[in-house]
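Apart from one protein chain that is not included, each protein chain of the complex appears where it belongs.
We call the chains A and B, going by the order they appear; numbering starts again at 1 in every chain.
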Amino acid sequence: MAVSTTASGGAGRANSPTRAVVLLTGPAYVWLTIAVLLPLLAMFYFSFLTEAPIAGRVGELTLEQYREFLEHGFYTTLILRSLKLGATVAFFCFLLGFPCAYVLAKTIKGRWREALFLLVIIPFWSNALVRVFSWTMVLRGNGLLERSIDFVIPGAGSLGLMFTYPAVVIGLVHSYLPYMILTCYISLQAIDDDLIEAARSLGAKRLTILRRLILPLAMPGIVAGAVLIFVPVIGSFMEPRILGGRHGTFIGTIIEDQFTAVFNWPLGAALSFILLACVLVIFALFAPVLKRAA
Amino acid sequence: MAAAGRIYLGLVLVFLYAPILVMAAMSFNDSQLYALPVKWSLRWYADLAGNQRLIDAGINSIVIAMITTVIAGTLGTAAALAFFRYEFRGKRLLQILLFPPIAIPWLITGTAMLLFFFWTGIGRGLHAMVLGHVALALPYVIIVVAARLKAFDPDLEAAARSLGASPWQVVRYVTLPFLAPGVVAAALFAFAVSFDQFVISYFLAVPGVSTLPVEIYTSIRKGFTPEINAISTIVIVSSMALLIGVTRFYRFGGDR
Partner (left out) sequence: MNRYLTAASAALAIFAFTAAPSAADTIRVLNWQGYGTDEDWSLEMFEEKTGHKVEHEYFNSEQEMLTKLRTNPGTYDVVLINSAFTPQAAKEGLIVPIDTAKIPNAADLTPEMRNNPNLVIDGKTYGVAWVWGATSFAINTEKFDKAPETIEVLWSGDFADKVGWRDDAVEAVQMAAIALGQDINNPSDLDAIREKLHALKPQIRTFWTSENDWNQYMSSGEFDVAVYWSGSASRSANNFGLPVEFVVPKEGAIGWLDGLSVPKDAPNTDAAYEFINWMIDPEFYVKWDTDVGAPASANAKAMAGLPEDAFNRTVLGNSAVTSKLKFMGPIEDDMREKMLELWQETKTFYQK
């Protein structure tokens, strides 16, 4: 971030910057501390307890929750499954969203662009839950999709998409696609058209232009979009529950269960921190890419 | 090529809107079990009018989103100004601290809030949801406002000062007017983040006090009524109208 020294220097009061900084940033950070940082610390503490120290219970320090995780292989299976879900959804969002953003940013001009852009963004404004739910009506047996396929090819039979892994992916891609389109659009728009024109006049093939010029320049947008999608998806629980049925068990649904049903908050906390550690490791592995993107 | 691109875009739009349209159609379907073909009826809308629970939840959602917008907008803009104007120790750290709300799955933030608020006696309910929503919206506000500030020419402030303006006047007549579009965009963002937020609200809701997304989820999970289709249709249509309205206002009334 470029910062002007002249602006602050001109004020002339020597001790005022510190005071101003505290006054300006203080409230926001006190808020973040109370609402996010302290809760995370508390959760970390809870993950080492035998029982949540509430409702008259007493928790003692233990490593039992983490041992529980290690002893039962299925938790690892579910974490890997959630990570895979996050990657799959992010990938399909890119596959669908990037060309879409490209068309919007580079081939459509003027009022049409604005109108179409708005159309793409509006679903982002409507409720994600509602959108996921609307898929149940499309995918369900004898629902709209099967009926319309049957109409085109009579007797095509049942797709059986509802309550499968693909159903969860479809619902999530639908929910998060606007993020990818938005971030890609912003970075694509920043690419100078003349640059592409120049490459073309130098005889570069379309694919080469895409691979060597457009993709690298659009990378910040793609990476930002992927992160914005990956993170919430690995913790998702309501989408798998609504669309996944028997195939809808993920680490997110297990963690939610610990908090809302089983009342084993320490185990829920431990699983959350293990999941968080996985996220951090992935970010660290991709740090070079992320840094280049930023 | 251009035509192919347009067709592709059209298909993506179909993908985005088809389920929403199906849901809207079902909200006018008389059959509770979604029997096809659709038998048109307004009965679910009539039922909705009598469903105080959903209406209360809707009002809660709007109120929380508005409070969140105001608080996050103010605090976030202030912090962004500090980042822009001053160089100070720990600035980098403060900027990194903005990431947890974005880079940690909401499930984890939400359950952490539940556990902390419950444990410390802060409690759950409307105030807790506002606490959570503002925290989620803050980073977005700061980032959006900071992006606008990047384009700001500090010489403008210097010029104003050299013409004898007081620091307050500089902020009031030079900085803020320039910032306005960024703040409006950030506010819109904050409103959308809060209004759409399900996970955090889900863990912080208490019996009798919930938001629309929580109420919708509860209905889906615990016994669905097609009134949900009706209210969802209303929410989508009104957010469309609101967004279109805002962009028009934004274009013709706001910038330059």
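In this text, a residue touches a chain if its C-beta (ideal position, glycine included) is under 8 Å from a C-beta of that chain, and two chains touch if they have at least 3 such contacts.
Computed from a prediction, not measured in an experiment: that's the story for all the values here.
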Contacts of the unshown chain among the visible ones are A, B
Determine which one of B:Ile7, B:Ala46, B:Ala159 or B:Val206 touches the chain that has been left out.
B:Val206
Hidden-chain contact residue, picked from the options A:Leu49, A:Ile108, A:Cys184 or A:Ile254
A:Ile254
Selected from B:Met66, B:Ala103, B:Ile143 or B:Ile234 as touching the chain missing from the view:
B:Met66
The one residue from A:Tyr29, A:Tyr66, A:Phe91 or A:Phe263 touching the chain left out of view is A:Phe263
Tell me which stretches of chain B touch the chain missing from the display.
33-35, 53, 56, 59-60, 62-63, 66, 118, 206-208, 218, 221-225, 245, 249
Of the residues in chain A, which ones touch the absent chain?
54-56, 72, 74, 77-78, 81, 140-143, 160, 162-163, 241, 245-249, 254, 260-263
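In this section, only the chains that are shown with their structure count from here on.
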Could you give the separation in Å between the centres of chain A and chain B, each centre being the mean of its C-alpha atoms?
16
In their shared complex, at which residues does chain A touch chain B?
1-8, 10-11, 17-18, 20-21, 23-25, 27-29, 31-32, 34-40, 42-43, 46, 52-54, 96-97, 99-100, 102-104, 107-108, 114, 116, 118-131, 133-135, 137-138, 140, 142-144, 147, 174, 177-178, 227-228, 231-232, 234-238, 241-242, 252, 255-256, 259, 265, 268-269, 272, 275-276, 279, 283
For the complex, give me every residue of chain B touching chain A.
1-2, 5-6, 8-9, 12-13, 15-20, 22-23, 26, 34, 36, 71, 75-76, 78-79, 81-88, 94, 97-98, 100-109, 111-120, 131-132, 134-135, 138, 142, 146, 150, 154-155, 157-158, 161, 167, 192, 195-196, 198-199, 202-203, 212-213, 216-217, 220-221, 228, 232, 235-236, 239-240, 242-244, 247
